[in-house]
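First the structure, then my questions, so here it is.
Left out: one protein chain. Kept in place: all the others.
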Amino acid sequence: MTLVAIAEQAMNGLIISTFYALIALGIALIFGVLRIVNFAHGEFYMLGGYACYLAVTLLGLPPIFGVIFAVVILMMVGMVVEQALIKPIHTGKVDRPDEYAIMITFALAILLLNLANSIFGPWPQRPAPVARGIFEFGELIIPGDRLSAAGIGIVLIVGLLVVLRYTWMGKAVRAVSQDRAAAETFGINITQASMLAFGAGAALAGAAGALIGPVFNVVPAMGAVPAMKAYIVVVLGGLGSIRGAIVGALILGQVEVFATILIPDSSRALAYKDAYGLVVLILVLLVRPQGLFGVAERRA
Amino acid sequence: MQAQLDISNLSKNFGGLQALKGIDLSFQKGELVGLIGPNGSGKTTLLNIIGGYYDASGGAVTLEGRKIDGLSPSTLARLGIGRSFQMTKVFKRLTVLENMLVGALADWGLTRKAAEDKARGVLDKLKLTRLADSPASSLSGGQAKLLEFGRVMMLDPKIVLLDEPFGGVHPELKRFMYEKITEWNDAGATIILISHDMGSIFGLCRRVVTLSYGDIIADGDPETVRNDPAVLEAYLGDHHAA
Partner (left out) sequence: MTLLQKILLALVVLAAVLPMVGVPQYWLYTLTIGLYYAMLASSWSLLVGYIGRISFAQAAMSGLGAYVAVLTGQLLGWPVVPSLIAGVVAAGLFGLMIGWLTLRLHGAYLGLTTIAFAEILRITVTAEHQVTQGSRGLQVRPLIEGAGPVTYYYIFLAAAVVSVLLMLALLHSRIGLFFQAIREDEDGTASLGVNVTLWKSLAFAASTAFAGFAGGLYAHFVQLITPSMMSMQEMGYILAMAVIGGFSNVVYAAFGGVILQVLLEALREMGEWRLAVFGVIAILMLRFAPNGIFGWLETRLKRKDK
């Protein structure tokens, strides 16, 4: 393999990592604050793709507004879902909270998937991308739609980190994810932080869907595979860890790209591509459930 | 005379924290021993190692000459070590009677009928008969403690580990529990009792062991331990720190 080919694969891995990180950060943020795994995350991502399709293809807005539209819509969807379905867990209205959280988000995923199927049909849609053409860096050639999408993705990730680090809202969210009880005694509004975290988590997934929709296609089932990748990423990095989600995404992106090209039988290798990460997920959960960066949590 | 339960050079580390610093302790059959010490002194850690919930970092536990550390909680229960928990672990969605049956039925030699008869007998002694068919979730805190007590009795254990059995129990029920513990002990069971309730410990036990920072600082009859300056220091020191 030539140096250029390796660089190209590494670049592809990096681009894919950006999207994995965007989706995974949402899961991590939600888990950190609400202590639940959102099994409908892939469907939030899918809704982001459709929001973009609505704004760009149907309303004729410029592509960048597709992303903004998706972020705003999914933020609202996330907050409504949190208020209607998740909040009862923390207000003691649910008998078996763990079981409930898993099943309700899983059922929500099924609902959203079938809703999209009913409204939009199973046909693929393809909204216009933010940028077209190709970018050339010496001999390295990268399609413009992917590079621009990844670029915006990186801006969003950096934006999220800045918000978490420097704003009052971000500090509240971080405080709650570190110690719910302590945050409450220090006067942080847990209800508000929870709603914000869930909304922001959904918005991140929506942004990812809006960015990738134009590159691949927007279809109702588009969320299943990326969501699985994001679960792998967060487990790898430690559920709830922001830094872990980013590092996990970087690792998975490279592993997938290179594992696929290193295996000689290419059709089989491609077919098993999605399985490598799943094996990693199982191994991490069985051997080191707290992930690479998480702190071991003792069961009560 | 060989001790029934022997603990030698037992240590336990949690990361950098030494919860138990190589303690030696032995119990004779039929003893009723109180285990006291300030918070974080290692009492519950010790109980959890004897009960199989934690692995020891070093040292050994032997029951009647047989090495038992490293065995699972269920195996230890079958070998005759019964325990209650600081936070009661009753099975809330099962009835009181079903709660009682679980331990008895773990012995496959016992038929359901025999287990039920035995359970009803114990419930009768504990004055819980009228609650037999109620879900355990409907019990008060004290009744739940009593039920957990009963569940341990169903195992006919040789050694009973009671972790804070009087927490949140009202005085009348507490006296009733004293009675049952004494009866149980008179019938031959070795009882190791952890409690913050000094009145109960010094009233019930004939031997009191004091732990502080993972070490045994006193071990003797209640009167001696009560007047031991080291014990006083351990408790007062703890208050100062807190």
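For clarity, chains are labelled A and B in written order, and residue numbers in each chain start from 1.
Everything that follows uses one rule, which is that a residue touches a chain if its C-beta (ideal position, glycine included) is under 8 Å from a C-beta of that chain, and two chains touch if they have at least 3 such contacts.
Keep in mind the model is a prediction, meaning the values are calculated, not measured.
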Problem - Candidates A:T2, A:T91, A:S118 or A:T185 - the one touching the absent chain - result: A:S118
Exercise for the section: Taking the full complex into account, find the residue in A:F19, A:F39, A:Y53 or A:F69 that is in contact with the omitted chain. Expected result: A:F39
Practice task
Have a look at A:L3, A:A181 or A:A275 and name the one touching the chain we're not showing.
Solution key: A:A275
Handout entry: Missing-chain contacts mapped onto chain A
Key = 36-37, 39, 85, 88, 94-96, 98-104, 106-115, 117-118, 224, 228, 231, 235, 239, 268, 271-272, 274-275, 278-279, 281-282, 285-286, 289, 299
Completion exercise
Note that chain B touches the absent chain at residues 51-53, 72-74, 77-78, 82-83, 85, 89-94, 98-99, 101-103, 105-107, 112, 151, 154-155
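The rule we apply is simple: only the chains that are shown with their structure count from here on.
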Problem - Whole-Å gap separating chain A and chain B, where each centre is the average of the chain's CA atoms - result: 48
